[in-house]
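The complex appears here minus one protein chain, its other protein chains still in place.
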Amino acid sequence: MSATVGNPLLLAYAAVACTMLSGAVSLLAVRRHPGFLHFGSFLFLFFAGAASVAGGGWSLLAKLTVTDRFKLGLPWLDWHLRLDPLSGFFLMLLGTLVVAISLYGPSYTREFARGPAAQPLPPLGVFTALFVLGMQLMLLADDALVFMIFWEMMSLSGYFLVVYQHQHAANRHAAFLYLLLAHVGALVILLSFGVLAAFGGGLTFDLMRAAKLTPLWATIAFGCAFAGFGVKAGMVPLHVWLPDAHPVAPSHISAMMSGAMIKMGIYGIVRLSYDLIGDVQWEWGVVVLIIGTASSLLGVLYALMQHDLKRLLAYHSIENIGIILMGLGLSMIFLGSGHKMLGTLGLVAALYHTINHALFKGLLFLGAGAVLYRTHARDLDHMGGLIHRMPVTAFLFLVGCVAISALPPLNGFVSEWLTFQTALQAPALKNGLLRTMLPIAAALLALTGALAAACFVKAFGIAFLGRPRTRRVARAREVPAGMLGGMGLLATLCLLLGVFPTTVIEAMAPITQLLVHEALPSAAAEGWLWLTPISPQVASYSAPFVVAAIVVVFGLGYLFLKRGTAPARRAYAWDCGFGQLTQRMQYTSSAFSQPIRRVFGGVWKVEEKIDTLASAGPIPRVTSLHYSVHTHDWSWLWCYVPIGRLVLAAANRIGFIQTGNIHTYLKFSFVTLLVFLWIVS
Amino acid sequence: MGIAALGLYNQAIILFAALALFTSFIMLAQARMMPLIFTFAWQGLLLTVVSVLVAIASDHPHLHISAAITFCLKVVVIPWLLYRLSAKLNMQYDAEVIEHPTLLLLGGVALVIFSYHVAQSIIHLSGLATRNTIAVSMAIELLGMLLMIARKSAVAQVIGFMSMESGIFFAAVVSTYGMPLIVELGLAFDILVASILFGVFFFHLRDSFGSLNVGQFNRLSEANDPMPLRDAAGESSPGDPS
Amino acid sequence: MDRELTAWALAAAQALLFIAAAPLLAGWLQRVKCHMQNRAAPAVWQPYRNLAKLLRKRMLLAENASWLFRAVPYIVFGAMLLAAAVVPLIAVRLPSAAIADMIVLVGFFALARFFTALAGLDIGTAFGGMGASREMMVSALAEPAMLMAVFTLSMTASTTNLSVATGYILEAGLVLRPSFLFALLALAMVAVAETSRVPVDNPATHLELTMLHEAMILEYGGRHLALIEWASQIKLMIYSVLIVDFFFPWGIATEFSAAALAVGVMAVAAKLMLLAVILVVWETVLAKMRLFRVPQFLGFALMLSLLAMLTHVVLETGG
Partner (left out) sequence: MTLLEVTLLVPLLGGLLLAIVGHRPIAGWINVAVGVVTFGAALAMALEVFAHGAQLSPSRMFYIDAFNVYLVVLTAFVGLTTSIFSRPYMRHEVEIGRVTDRRLRLYHSMYQCFLFSMLLALSTNNLGVLWVAMELATLTTVLLVSLYRTPEAIEAAWKYFILCGVGIAQALFGTVLIYFAAESKLGGGRDDTLLWTVLHRAAGGLDPAVITLAFVFLLVGYGTKVGLVPLHNWLPDAHSEGPTPMSAVLSGLLLNVALYALVRVKMLVDASLHTNLAGHLMMGFGLLSFTVAGLFLHRQHDVKRMFSYSSIEHMGLITFGFGVGGPLATFAALLHMTVHSLTKSAIFITVGHACQLAGTQRIDHIRGLIRTQPAIGWGLLLGTVAITGFPPFGVFISEFLLLMATMKSWPWLTIPLLLGFGVAFAGLARHTQRMVFGEPPPGQKPVEANMLPVVVHLLLVLWLGLAIPGFLSRWFEQATILIAGASPL
């Protein structure tokens, strides 16, 4: 390991420095001149993001691994930093989002300086910077101490950002839950590092890589790491904090959280299990696959029941994390049973979906933020018809919807397709159980995809299509250019990553080289036009063709059908002759998901309530009906409420110690003394 | 070696030690205030005598000083102080009920046996003739603590506390010919201040509680304000805030 | 090189033939049905007349239709066109098959469905929403069943490429695979559901409470409607061809000689006509089921395809 500082690392340092500057600006200048937040700290944030992308991309494409150390930390342990293709990849992901929000933020944050619920701006800027800083340095960490310090810094500043609008009880509750789970998760991760350190005899990652673990302890270390990072990634059943925390944060922060922060959990899992622990066992893969499948399915089913746009998106993060975990699980299964190439395929699928989700989920949260910014509405049933008022936002949001619903030719589809392809190689396995399990998992993935599509038809359809449901929505305007720019960037990337998957996979080769010493040579065997992960005979996909074909159809349609015909006549929609249609006759989000709620009943704890108001009189007539439905998360009711009750019950039970009676206290110390005397004599 | 084989002084020491132990038992059983204080004074006197005897038996002149200190504190000052206070708070005649007195005394006996058992392991070390008295001193200390636990009255608690001190002092004398002088002085000073403070507190206690029955002091009890279970980290499910 | 070119030309020709023949299949279906139900049957190319008429009509749009509403027909048609281009109709080993495999095919269907549903929601009528919601529910259940069935085949042929898979089955000759039987049934049921035929849906009626697919496109007219109708005819054709290809591939051309191609055309035409007759019989004897019986129907399909996959793993692979 060379101790020389390579240039990519310097770029990363530049990114870190810019982030710090951004934080400093917010800390010092913003209280007096709020303008600095928009044009000072966000500017630096932009540079930080750009530098991260540059540095990460450099080390990824040039396959550079550079290390460095600072005389900080413990007297006998410096801060070890290291930038390698894996961290470079995630650094790029982070940087992209940072750039996007630094374009988006300046206009969006004006919201908070105005109005009766105006908040002080400096904390927002400072903790945004710390949040980014934590992630950047966590990715660069090369020893357990630095890793944990910045891991926790990320969680902590995330807490301050979630609780930023603390006048709402929902924010406080969500923030508390988030921090509690984050803290416990971090401690569990700590234990995993502890095991590695105990075997490796030191806290640096190099020693841990060198450590030879017994299978049992390796499994324990992996279990701890998986649980700990799983909390951050938001896998079922450790996800409960996520749908609470993400919606209440400011939208650009929600984008960072869903886009970047939960990916850091994925980074941790990959880093520990593939890099530090080393030899992957297929049993781990099975666990990861099962949990991943559960997360994706439950995530999307819960998302379907939401009518709060941001909450819906948050649940979709759980779903997508599940898909990523499925890819990882498959990869572990194949690696564990000796199929290196297939294992690599799974890993690539997982990483590809990681960056895809970062892009389109960031885009969608920014879109939701744009809607919130103009309409102050988060509830789908208060929106509608926004496509007429905010056409550009609508288009960008639609791109995100298509991408997340895994529809060709956008990026979401590619990664799911790769996951499918990996799963379909099940016959290569010896173990019959796995051979049946994998295709079933694939089918469930298909179910997930279909449900996700349904969910986003609902989200986009109810929010942007149809007629406006409230007056405020009817008066909405398009958002400023900066916000559109932020979203546009991500949308463009979604398209590019969807259309040129071959290039992307080639670029990822260094990561797989680093982790499993294997790449996918066949992926680009047929050139950039054809994606053939295993071999052209087995499977192939050509996104450019698809795009071309759709464009051609549009062109032909324009040429032959539109030309010469008279312009379209506008008329009222058919109202069955019952008079004018009103916006209240439209399907609501609850109505839209009602059939699915009925089909998959029992997945949720559903509370349906119908309040009927009957007018007084000899024959009571129903004057008004109010229908409300609430769906609750079983995992909350089954796992967390009992734990909370248990702790409090224990706390109450133990109160007897503090009776306030001095004789009791004296008895305590008397008995303690006698017992100890008895023990030692 | 049997007691018969000891010199007269040592025999006397052992005798007085036994008497001191006896006084602890009396204190344990004594319900009325005045006799309690007097018994405590008696115990102090016995200790003084013991330390004088030890001083003579093994010519440790500085033991005379500590004997003097003990006399002043344990026989004169503290009993007098307690007497004056209980007179001021006119409680010198009131007696408190001791529940299960026989049980208490039996417990005391058990403590003696226990401390003997504990002391056994270390007695062999001492070259002193009077080594068996270590067990006695430990017993006196524990009995003092038992007294503090058993009694409701603040005064009784103070006396128990003081007799614990006496037991420890006794142990120091018989096992090691007393502590270094500086320690003795510091100890004496502390005890003096402590007894004065106790005196001050009697008044405060009576002013704020109307009695010296420490059993009633439980305003700071936590047993009776539990947390509502509903509070469990926000039981409102992470479901629609609506 | 020119061999490459001919291959591509052939692929393009097949795709064109495919979309050109789709209305014909629909017409044939209609005709057989009428005969079966003792009604006077329209001509076989009635669908072409309808399309032509619609294409000529002047456009009429709901007053709050957005740009999305107008874009949807083209997207749907484009997706179906692509799907048609990759399904081997008369010949295997065509280069176009490499554009997309089975999974992407399903993706195309999903794409079309997604935008159709959005179009349904765009106008803001109750029907549109109803149709969209029900359609998504049905598809959510149909898609896994279909993929499961498809996976069974692809695991047998160890490829997801349609053309290669068909070729494999063709070469393997007649093998009695239990998994194929189940897969066939599952695929058929899914096809019925996806092409909105009885008993899941009834394309013939506009009775509000029973319709799924029609409810979404209720507001369309003119060339938009023409494209959508055509697209759904293509979809029906694709499903039929898939069934035929996978389970009875015999007769499909394996080399690009005129004779072989002619044989291929004949074979596929014959098989499709037969299939249509079976479908008509099925549609005639069954009545449309209630909406909330559809999940059970599709659940059964899913179960079948699962069974197919299991039998494949348990019985047909060497452990």
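So that you can tell them apart, the chains are marked A, B and C in the order they are listed, and the count of residues begins at 1 in each.
The definition used in the following text is that a residue touches a chain if its C-beta (ideal position, glycine included) is under 8 Å from a C-beta of that chain, and two chains touch if they have at least 3 such contacts.
Since this is a predicted model, take the numbers as computed values, not measurements.
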Chains on display which the left-out chain touches in the complete complex: A, B
Absent-chain contact - pick from B:Ala18, B:Ala87, B:Leu106 or B:Leu181: B:Leu181
Hidden-chain contact residue, picked from the options A:Leu21, A:Ala175 or A:Met383: A:Ala175
Chain not shown: contacting residue from A:Leu81, A:Ala197, A:Met235 or A:Val603: A:Ala197
Touch residues of chain B, complete complex, unshown partner: 118, 121-122, 125-127, 138, 141, 145, 148, 154, 157, 161, 164-165, 167-168, 171-172, 175-177, 179-183, 186-187, 189-190, 193-194, 197-198, 201, 204-205, 208-209, 214, 217-220, 222, 225-227, 231, 233
Positions on chain A contacted by the hidden chain, ascending: 71-76, 120, 145, 148-150, 152-153, 156, 163, 166-167, 169, 172, 175-176, 179-180, 183-184, 187-188, 190-191, 193-195, 197-198, 203, 647-648, 650-652, 654-655, 657-658, 662, 664-666, 668-669, 672-673, 676-677, 679-681
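The rule is simple: only the chains that are shown with their structure count from here on.
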Intercentroid distance (Cα basis), chain C paired with chain A, Å: 36
Whole-Å gap between the CA centroids of chain A and chain B: 66
Chain A residues counted as touching two or more neighbouring chains: none
In the complex, chain A residues that touch chain C: 384-385, 387-388, 391, 394, 398, 402, 405-408, 413, 417, 420-421, 424, 426-427, 432, 435-436, 439-440, 442-444, 446-447, 449-451, 453-454, 456-458, 460-462, 465-467, 526, 530, 536-542, 545-546, 549-550, 552-554, 557, 561, 565-576, 581, 583, 585-587, 591-596, 598-599
Chain B to chain A touching residues, read off their complex: 114, 117-118, 120-121, 142, 145-146, 148-149, 152, 214-215, 217-223, 226-227, 229, 231-242
Chain A-facing residues of chain C, complex: 55, 58-68, 70-71, 73-75, 77-79, 81-82, 85, 98-101, 103-104, 106-108, 110-111, 113-114, 117-118, 120-126, 128-130, 132-134, 136-137, 139-144, 147-148, 151, 154-155, 158-161, 164, 208, 218-219, 222-223, 227, 291-292, 295, 302, 305-306, 309-310, 313-314, 317, 319
